[in-house]
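All protein chains of the complex are present and in place, except for one that has been dropped.
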């Protein structure tokens, strides 16, 4: 091959790199391992972390994933293809994405869906930017953001949108209901607001008054952006039907649809909207079309929104989607159907209710927020939450998320979740262990009124 | 659908079954579980057995299997196809099997290979029956079977062939070498022997004098049947080159070529022979041919040997092969190549040597059979073998196979094996634990000369 | 292109083997091979791409309707694969002690119990590696039984002419002579012919019921009585168990021994030809002869039964416990199906078969047994078409491939001329069945309008019709460097 090139050595091929810059060694990088050796290393590390029983939700949920999902998803043809730039050679991915979009439309009640964004949090950031562009009535870049939105999502939104001078106005939550009381909006009536964000269920698992919130937004010239759990949507009113006119944009984390917990990623963000806003939607979109013979086919469309063509005027800089995760999600939804999703959602709801009732039977443990909730709930402990959770973890049980960092006002509150995968024995074991741990630690704080 | 049939109910479709025979209940069968539930059950059971570090070989070897092997093998197109009866719709499986046959021919040095049998033991039984049919010079059905052949194989051969009045004559092994001394054959010189079985390496891991044994067989009108470890063959003289003329038939267990240990199966038996015996070979055989346009294609061939056509005159009743395992083995061999197989074999050899030298450094532990061996060796313990192995198992370490059932004359002997997967730490840990266990148990037998 | 033809000296999938080469010079040279085996030398990517592409030249259940009669090509739930492949199960050594095998043994034990219940037999051994090995075990047990009673005159096994080829081949492997029993015009065994040959030489009879003719033998009780009265035993070839799962039990029909094809009825994957699994179940009198190993329960513990525990056993037929990983898949399947699911298998497979039969008849095809119910499968004969149109069963079969359907079983059973044995299974939907029926009708029309089109089929597959005669005459069974 060098002969064909007319070079003496491979090294010669790098002769345009200034010699002074050339690197000689990569000393800090370990020597190569064989597949077997790296397998042993990874095996040890995977084992090291144990597989504690998980009662944490908080944006990532331990649902059952049918075996077929990943056996099909990892087929080389899906796994090792790239963005379907050559539509004719990518009808597999393209038709699947079109089906995905159709399923998301069915689930959310919106008109259109894109082919996914990075994750739920960044999808919300994109939804906010999109709302600012799409809301022709509003000249402001003000967004009302309830405190019941996932704290990490709120941070991500801030980090992404603040460079474009979008202003995020935090809405407080109702301390007894754990929801955004629509009356807090009165303070903003008549102001120029680009959009109102509405989580359903919210971070506490609590159901929001989505109809009232959506209608308020529309009455005040703002767009309504739903942030939803797609599995919950199998049971809950879809954003497209919120209030009189439905939400304008909705987004969320797709993980509950077939993505393993996997330390937080890869998951995928979904983004849907009303037809009228489709040209403001960022990310890949697949359209149905025809070939020269009039046969149905699928292709990337509305590319004029994207950076490849639009460059600095694109709707976003996003280039990849989370294609593989969406492949899994599509197969997942096809396998479960709405009946299956509803059953999984209902079982999760039931398990969480059961968990909460067993935990709150323990003296001193109380459930906050009495409003209807989905499969996540806030409970308050009669002992230091962090220390209780550590003790439980030592028993290979993740008892919930400590809320003290983001909601110190709630005291020793934790957010718990029991999906359909948690068995009655696991729930019993949690209750028993919690009781013991509280007894042991309770000496210190027992009887104290939790700080408010 | 019932309307099209003209039936009132599904039950009616069973109306030709005498009513008195009809079954009403299946009470003893548990109720259906969801995939998630059966997953939890299997997860618990799989975990229950632990994953002890394995120093047992004895016919099933813990080798590294490249990740690609089973990711490709379980593609639906291989996994859920059946016997390639419609060759045009099965060129994937057929070409792969032809490649498999070619690889086995390369590895064994024989002329032809079938497309696999159930396992190594049953392959040996078929090889014996085949030899009886193929040996036109011999009128007897006598087979010389060294005691160095895997005991389970000898049992299986007996169980399968005794109904056809084949006589198995056991050959003793040399107590110091652990091999079949060619001189024991002198007793049979001039007798009518259909075949001599030659294991390489033998059950003790010891290398047999294959050249002398093969030549003896041929000189005495018997066929030579090799029973070989295919991974060992990457380093050892292939049966096709044994002695002056090479073995006539060779068979063995294919497990080391990409099949996981999996409690003993599914594995696959391979069977190869000289061209002249091909019509006596049982099992599927794939041939290369052409289609109507002269294009190369592959098809089942020599079907006139098989029960579908030959019925009671078939070479065997075998109908399935272990197609999926052979798929894995073919990909495994393609990935490793002979270089890779040689490295894996050499590393296993080295690890076993290292293990034996560390174990025999313990007082009272000795290595039997000083002849060259491959990756398996017999060592004798200064304490009751079964009890030592149980103690090791309690430390999650499978120390070897207790030989007292099949070779009581060896005393407290165990057969140990360390494949390339055993790390230096694991070998050290074995030596340390063995030392401790022997010390603890040694009180009783310490200093005793092991029984002979 | 063969993988060998992509080989280049020195190429390697380097991460797959130890990175260094250990020294083996301590092994004397006389034992070492002189030249490395001529295996292909390719990169990991080449191997992956080659075998991925190759796979796409296969029809399979995951991609096509595959109504291969007698083979029960039904959907293989993916969970069976992943759960049988849990690391703890995959890495278990066959010689691991019972202390480290309780989880695995619990699965086998439960499966034995499930199969016992569903077949109505007294005890089950899981170890045979496939149907044919199950047959061997069964007939070997029949022989062991007679031998144990000193009943050495029994030298014949009776086999209906519709039987699968493995039946007579098995009888011969067990040292028996085979005597064929004809089938009556209605598809049932010719009872009179049976009565005529049964006698003191009869060791037993091998029956498939429903038979491979796709009908349930209504005279089964009389057959059983005839054979038993003569001192023979009844062997049940369970390849067609799918048709009667939860509906009728071989034990109730009077069988003494049965094999099951787990890769059929219990949906373990066919893997391009195997592995299968062929557990055997027996009536009381054959229990002592069951092949080992088996799993028993002693208190709370599972224990192995081996040669020592079962001195009259016909012994083991594979080195370890048969195709254990296949058994685990079957177990997972059985648990997902459960008590409720088993009869549904029989119901829907029978419904699908009867539906197809009627619709194909309506489309102008001849049923081999038009007056009988189809079971889970049925036969049509193209004798008339072959004669009138010069388009035979093989042509139909090959042309079906062009329509995207795997062909049904052709030319089996041997006694029905120009036959197609069609088994849709319970996992196919009506739309697929309708598609197949349409394809058959279309091919029939083609056979009239353009028979050459059918005779030359297939046209759309990776190869055109292959020359089997050349394959057998000019044997080319392995690539060598000279082939290319």
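Read from first to last, the chains carry the letters A, B and C; within each, the first residue is number 1.
Keep this in mind: a contact is a pair of C-beta atoms (placed from the backbone, for glycine too) under 8 Å apart; a residue touches a chain by one contact, two chains touch by 3 or more.
Please read all numbers here as calculations on a predicted model, not as lab measurements.
Shown chains touched by the hidden one, complex as a whole: A, B, C.
Residue A:159 is the one among A:8, A:159 or A:183 that touches the chain missing from this view. For the chain left out of this panel, the touching residue among A:169, A:184, A:261 or A:429 is A:261. The omitted chain makes contact with subunit B at the following residues, 32-36, 66-68, 71, 76-77.
Although one chain is not shown, part of subunit C still touches it, namely residues 6, 8, 11, 15, 43-46, 48-49, 52-53, 56, 61-64, 75, 77-79, 87, 336, 427-429, 431.
Simple rule for what comes next: only the chains that are shown with their structure count from here on.
The distance from the centre of subunit B to the centre of subunit C, each centre being the mean of the chain's C-alpha atoms, comes to 22 Å. Taking each chain's centre as the mean of its C-alpha atoms, subunit A lies 47 Å from subunit C. Counting partner chains per residue, subunit A has residues 34-36, 66-67, 71 touching two or more of them.
Multi-chain contact residues, meaning those touching two or more other chains, occur in subunit C at positions 16-18, 48, 52, 77, 79, 81, 83.
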